[in-house]
Every structure is written in C-alpha cells, then in structure tokens.
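For this depiction, one protein chain was excluded, whereas all remaining protein chains were kept in their positions.
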Amino acid sequence: MRSDGSSLLLKLSAIGGLVFLHGPLAIIVVYAFTTEDKSYQFPPPGLTLHWFSVAWGRSDIWAALTLSLNVALVATGLALVLGTFAAAALSRAKFWGRDNVSLLLILPIALPGIITGIALRSAFNLMDLPYSVFTIVLGHATFCIVVVYNNAVARFRRLSPSLVEASFDLGADAFQTFRYVVLPNIGTALLAGGMLAFALSFDEVIVTTFTAGQQTTLPIWMLNELVRPRERPVTNVVAVLVMAVTFFPILAAYWLTREGEHVAGGSR
Amino acid sequence: MTSTSATAVLFQNVSRHFGTVRAVDGVDLKIGQGEFFAMLGPSGSGKTTCLRMIAGFEQPTAGHVEIFGETAEGLAPNRRDVNTVFQDYALFPHMTVLDNVAYGLMVRGVQRTERERRAREALSLVQLEGMDARRPAQLSGGQRQRVALARALVNRPKVLLLDEPLGALDLKLREEMQEELRRLHKQLGLTFVFVTHDQGEALSMADRVAVFNKGRIVQVGTPEDIYQRPTTRFVADFVGSSNVLTPDQAPRFGGISRWTSLRPETILIGAAADAMDIRQAGEVIDQQFQGAMRKTLLKINGLEVWAMAPASQTLGVGQAVTVGWSQSALHAMDGEGNDV
Partner (left out) sequence: MSDLALRRRGSSLLDAVYRRPRLFLTLLLTPPLLWLGVVYLGSLFALLAQSFFSLDDFSGVIVREFTLSTWMQLMAPANLDVIIRTVLMAALVTVADAIMAFPIAYYAARYARGPMKAAFYLLVMMPLWSNYLVKVYAWKLILAREGIYTWILDKLGIEALLDWYLSLPVIGGPSLSASYTGTFIVFCYVWLPYMILPLQAALERVPSNLIEASADLGASPGATFRHVILPLAFPGVVAGSIFTFSLTLGDYIIPQIVGGSQYYLGQAVYAQQGTAGNIPLAAAFSVVPILIMGVYLTFARKLGAFDAL
C-alpha cells in the first residue's frame, strides 16, 4: 500500500470531516471563558476564568458529579464480571441458541435508549422497586455489559485454546489457569472495556432519566440546565469538565488495546 | 515388545463419537514402557483424538483407557502424569522462557529457587542454555519447539506426547529435531508417543508404528514391518509409495492372485536385473531426477509401474530395458484384513 499517494481531494475531505467533528467541541471550550452570561453571543465580548470558580462553588454540581462517578464505578464493576462470563462462554463453545444469545447481547445498544428506558421503568414498576440509585445502576449495567462483552469476546477469540489446554496439561487447576494464563492475556481488553463502560455510564442521559427517581446525575443536571438555564457559562464549564474527565479513560482504553495486540494471540 | 516391561498406555475397545461422526472407532492399543511410539495416518483418521484421550482433553465415549495401570477416563488432564508438546507449541506469550518451562513446577508449589534450577536443567537438556529471559515471540520456530519440549520434560512425566512435532519446521531443522528427539528418548528412557501424518518421520524415529485410517488402527508393527509387509492396500499406499497390483495383474508379475504390493526400489533395471528371480521386459516412459535417485516410470506387462533407479542410471524415453525383482519383493495382502 502506498504510504501517501492519496489524492488531495481525499485528504481535504478527510480533514474537513475531522474539523466538522471537532469544531463544535472547540466552540464549547471558548464559550466557557466568555464574560457574557445572558446569551450565546459570538464572538464572546471578553474572556474570563470567573465561571470556573463559580462552578467550583455550586453544591448541586458537586452532588451530581459524585453521583455520576459512583454509578459509573458500580455499573462498570458489574458489567466487567457479567460481560467476561458471557464472553468466555460465547467465544468458544457452540451450543444451541448461541446466535440468539449474541443477538441478545447487542440489543441494549441496538435498540433506542428511550425504549430501554421505558422498558426498565415498567419492569421496576412491576417489581415494586422504587426509583433510586440502585435502579440507575441496574439500567447502566445493562448496556455496560455490552461494551465489556464486545472487548472481551474479541480478545477471547484471539486466545489460542491450546494455551488453556497446555496449562491443564502441566498440572494447573482451573483457578491457577485463570490467574496465570487467561487473565494476563485478556486483562488489557477487560481494562479497556471497563474504561469505555465507565465513560459510557458517565455520559448516559436517556436511560437515566427513566430509571432515576429524584436523583440527579451530571448529565441530567446538564439536561435541566439546557432546558432552563441558570448561569449559561457555568454549563459550558461543566461541559469542558466532562470532556476532560472522559478523555482520559478513552485514551487509556485506546493505549491498552493497541499494545495488547502484540502481546496476546497464539505463541507461534 | 517384550512382555516383561510394563504397559505405559492401554486402550481397550476405545471409541469417541461426536454425534454421528465416529472419530475413533473401537481402538485397541498397547504401548510399552520406554517405547518411542508413532501414531500415523491421514488427517481425520483419529490419531490426534487418541492422543488427546491419553492427555485427557477428550474423554472416550466407550471403552477403557489406562495409563501405567491406572484408569484414565474421567481423570482431568492436570491429574495425569502425562505431558504434551502441542502442535502450535502453546508457549505462554506473556511469560519468559524460564517461567514457561518452570510453569508445571510452579503450579504444583515447587519453590522458586528449586524450580528455576530444574527449569535451567531442562533447557540445557534441549540445548537452549542462556535463553532464560527471552520471550516466545523473540524465538525462532525451532527454538520455540525446544522450549515446549523442555517445559514438558521438566515435570518428568511418565508419558510424553507430541502432536505433529515436526510439521512446521523446514527440512534441515526437521532432520535435526528427529535426531534430537531420538537422543532425548534414549537418554531419558521415557515413553514417547507422537502423532504424525508424515510417514517418513514415523519410519525414521519410532520403535513401533500404529497406522490409523477412519478411526481405526489398520496395522501395528515396527517400521520395517509396516513398510515391507503392509497388510492392506491403504497401508501400502500411505506408507512410502508403492506399486499396487490387482489380483488379476499380480500373476503376470510373478505373484499370486491377490492384491500385491511391489516397492519401487525393489525393481532393478538393466544389468542389475540379471541377478533377480523374476525378469521381464519393460519400456521407459519417464524419469524424474530426485537427487540421490531417479524416479523412473516403466511400462511392464502393459501396466505403468514406478521404479527407483540410482542417479547414475540415466535412461532415454522409449528405451527398452530388462527389469527384475526378487520373489520376496512381492507382498500379497487383502483388500483389507490380515497378512496372507
């Protein structure tokens, strides 16, 4: 493959697409520094850090942030365990209904969030479960499983089955095999899946609005601000904060799956 | 096989079915202690499944398996005193060579200093000293195989299993490893069982060979037995190339009215044929230079037959020659079944 014999048109359209993708995000960052707080005037009349300190002082933002973090951590934990189980089972064995189970594991993200949200809500109604942090976590875990599963199953498939057999052959039991052979080879995929699940949960708003009671996660807070803004630039500040918080897990997940490609796989 | 040595591996009417597919169909096998045993056959013949049943990765659907007198079926692989060298070596990519080799000792609780010492011993056994800190990805194919060998041997298993051990190596390496394996076998006195589809390998390394076809063992014997006295057409065809004469054709070649095998190297051409029991007239159709020999296609009695002429014997196409072979070169056999 030629290293760069691409046409100028292709390059320009590719770059144009990327600019389109990132332009709005850059705008947000600019607006976080504006001095004007009543409208979305452009160009901003002045730049200031004032809103950052205002945001720092608002307790409702802190509460929402803490809740979002907690929910994301728990949901990710649950998803890691369940997603790994599912990936381990589905990557290797053939059994009746296997395709259907794979389909089932895509549904939570293939179906529109509003449907997942309403479905879970009516399920909670039927079970007489009050809307609380617990129900939020349940909702999040449902689609986080999918993310973890996708990452894990791809790596499991690359894990040569003879590695596990070799471990048994040499005298290890199931736990030792998992600890010494399986885990080191899928570890980075699990970590990446976990990071992505975390970011997904932190970001989620649609399903959350249906499964939450009075609780406010950070995205819900943002949604309320969008509809009934209090201090507009503060919303921008929070937006910048959220971008920063989700940037690092994404970067980490990327770095982990890139490096992992050379480590895992058959030994020949 | 002497009757005084113990039986290392015993199969009694063992079968392994996968649904309707009979991968292994009523196999009886006795491998003696200290033997270098080969299981030979085409792919799908059941030989690998049998190996895996010794290792414990497959359980027989029927029949009885014993390893040194202890019942093996129902026993998980990690509880058997058997170790395997896998076809793809299955080295743990995230561990160093030393850790790979010491793995079997580690999982059984041997202390670090002791297990590293024994691992180094095993590595020097396979002539790979100094590779301790390398990773499998940094090794060549031949080196990886030695590591796999060391990893299996360090546990002093009662039976060592090798699954197509030489398949991925080039010719030179293959010959080296063949010698290597024979040397190790003599040195350690363990029972080696290996699976291969390469009849040359089986003939050159093994004490005894079992030829598999379609889930059954067709013939068991020393390499010479298998080669000189194949009991069926299949064995004659599969082990070395042979000319197979139908019951009608065989009498014309001096044999009886049975399926008969006539090995190409037993057919002599020209002056050398004079000393043979049976002499016929033949016509040269083609010759292929193969280094040490010339594979010669002859027409004898209206039938196209292969012979192996020495490299020096260059013949012209269409040349009329005298050909001859001894009576014992004709080996009569059944379509399938026993020696005649």
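A and B are the chain letters, set down in written order, and residue numbers restart from 1 in every chain.
The working rule: a residue touches a chain if its C-beta (ideal position, glycine included) is under 8 Å from a C-beta of that chain, and two chains touch if they have at least 3 such contacts.
Note that the structure is a prediction, hence the values are computed from the model and not measured.
The hidden chain makes contact, of the residues B:56, B:93 or B:254, with B:56. Panel shows chain A; residues 1-6, 10-11, 13-14, 16-18, 20-22, 24-25, 27-28, 31, 39-43, 81-83, 85-86, 88-90, 93, 95, 101-108, 110-116, 118-123, 126, 138, 141-142, 145, 149-150, 168, 171, 173-175, 196, 199-200, 202-203, 205-206, 219, 222-223, 226-227, 235, 239, 242-243, 246-247, 250-251, 254, 258 of it touch the chain omitted from the view.
We adopt the following convention: only the chains that are shown with their structure count from here on.
Rounded to a whole number, the gap between the C-alpha centres of chain A and chain B is 54 angstrom. Of all residues in chain A, only 160, 162-163, 165-173, 176, 180-181, 184-185, 262-268 touch chain B in the complex they form.
By the touch rule above, chain B contacts chain A in their complex via residues 55-57, 76-78, 82-84, 86-94, 103-104, 106-108, 136-137, 141, 144, 151-152, 155, 168.
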